[in-house]
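With one protein chain withheld, the remaining protein chains of the complex are depicted in position.
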């Protein structure tokens, strides 16, 4: 493995998993590529019309970069790609992408989980759901807070 | 989530991660998609010319299906795609693909790791490396055996 | 001057996106500023004393005991829900 790279983007445009994967594959010396994609889930009874992702411009990019850097300090990683969308999203649309290229699969999986756990707790992003019954800010889940404890 | 599906293939042809991802995305009710791809790594000094994947036809397909089914019993999964290539492969080529669609990210990550850990220890596949210094069967790694213990 | 930003549900409940606080140059703690803001009215009092309130100084998450000085960008927001 010759070098490490981090790519972070916060954007309203959709992303293309195939393009990200092809970039990650170009990283030399990496035998393992793990990707995670988060999608907007429907609520029961198709009540969700859309979702708005609000964020703290500037801080979001910094927070995501810091999380990717922490992952690179913990594990031997070749490349980390981290993309989060903001603005209005419909059910089934892609929200977030994490891609990891690493020499080893254990590191690639662990880094992917680590990044998502930290992102869920540390990145200044907020979801508001627009439903048949009104608009609601999504509540933070205690399970997401608990997920952090395993990383010490 | 309306249904569960398993897709398993053992093939000499390459696979396309983008196609697999698009199929996984179609699974309803799934907010998380995790993919793992294993690639042929170079040896140091570019000594690896190619690799041959031998397998036990018939048993490989059964073993991979059984592993995917075990994962579906342990976690709430929408779809599992599992593809393993056999035959001759060059450095950087794709060897194996695991794709998971699940309502939840923790289940998707865990199932992906579980499937790779079991595949590494239970699926009848063997790698032979063709290098500048001769042909060598790859030795099984004790780290791969130890990885199984965490699943109880 | 200290620029104070509010986000998401907090922004809506306070009906305020940005608040400028003049600052005489002395070093303050975030808690001092919170007290000033809470004294504005009952709803600010209520919203800004929530135990899950998060705070960033110059776009870094910090505890409420952190220091702030003239020119800093301070932000308050509810628990994050991205991903």
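When the chains are written out, they are named A, B and C in that same order, and each has its own residue count from 1.
One rule holds in what follows: a contact is a pair of C-beta atoms (placed from the backbone, for glycine too) under 8 Å apart; a residue touches a chain by one contact, two chains touch by 3 or more.
Predicted, not measured: the structure shown is a model, and the values here were computed from it.
Engineer: Please provide the labels of all shown chains that the missing chain touches.
Structural biologist: By the stated touch criterion, the chain not on view contacts B.
Engineer: Among B:81, B:105 or B:120, which residue is in contact with the omitted chain in the full complex?
Structural biologist: B:120
Engineer: Just to verify: which one of B:14, B:54 or B:93 makes contact with the chain not shown?
Structural biologist: B:54
Engineer: Touching residues of subunit B against the unshown chain: what are they?
Structural biologist: That gives, for subunit B, the contact residues 38, 53-56, 58-59, 62-63, 84, 95-96, 116, 119-128, 137-140, 144.
The rule is simple: only the chains that are shown with their structure count from here on.
Engineer: By Cα centroids, which chain is closest to the centre of the whole protein?
Structural biologist: If we average C-alpha coordinates per chain, A lands closest to the whole-structure average.
Engineer: Using mean CA coordinates as chain centres, what's the subunit B-subunit C distance in Å?
Structural biologist: Going by mean C-alpha positions, subunit B sits 48 Å from subunit C.
Engineer: Counting in whole Å, what is the centre-to-centre distance of subunit A and subunit C, each centre being its mean C-alpha position?
Structural biologist: One centre to the other, that is 26 Å.
Engineer: Using the touch definition from the top, which residues of subunit B touch two or more other chains?
Structural biologist: Answer for subunit B, listing residues that touch two or more other chains: 105.
Engineer: Counting only residues that touch at least 2 other chains, which ones in subunit C make the list?
Structural biologist: Touching at least two other chains: 83.
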